[in-house]
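Before I ask anything, let me first share the structure, which is written out below as structure tokens.
Of the protein chains in this complex, all but one are displayed in their positions.
What follows is chain A.
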Amino acid sequence: MNINENIRWLLSFYRTSEISGALFFGQLARSMKPGIIQHNMTQQFADEAQHSRYWADCLQQLDMKPIKLERSYQDYYLKAAGLPSNLMEVLAITHVFELRVFEQYSHHKKIITQPKIVLQTLDTIIGEEVWHLKWVRKALKDMEAEYGVNEVQSTIKRFMQADRDAYLKVTDEYQDRIDSMMLTA
């Protein structure tokens, strides 16, 4: 498959996933009462929306049009994980999702030869993702007093399993595209 077509597909996939992330976290923020967690979640969904714009800008600079994709990673993930039912589960699902995003973008950065603008966009986004991981981890730690360490840990474990199931479903398609870019590099 054409390398440019693979880049276009992958960046479009990221763009769609970031939009879905913004909507997902926006809806979760609405379910919360005012406070520091809702405040941070609001910042997070604003960031996700911004990341989507970064990918749109990146595609534009590469003279590529985004592909309209029907499904995002979140769709697969939510199907596997189900919706959260309390604040701790909201944070656990957020934590697992953010870890996946971080790993995926870090993995993508290992592609040796790729347009500079893609690397710059990845660096910008990864920088912001670090804060997402940090605040959620702290909030989950604080919740151990209310929910118990075991309950928090087992919830994270359950959502991680769902994440693995979702990842396997999408891996075939986008891993092939990344691999082909790596082989070409």
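Quick note on the criterion: a contact is a pair of C-beta atoms (placed from the backbone, for glycine too) under 8 Å apart; a residue touches a chain by one contact, two chains touch by 3 or more; residues count from 1.
Throughout what follows, contacts and distances are computed from a predicted model.
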Protein name as given in UniProt for the chain not displayed, "Septum site-determining protein MinD", "NAD(P)H-dependent oxidoreductase subunit E", "Ferredoxin--NADP+ reductase" or "Carrier domain-containing protein": "Carrier domain-containing protein"
Sole contact to the chain not displayed, among A:S31, A:S106 or A:Q120: A:S31
Hidden partner chain, residues of chain A it touches: 27-28, 30-33, 82-90, 146-147, 151, 155
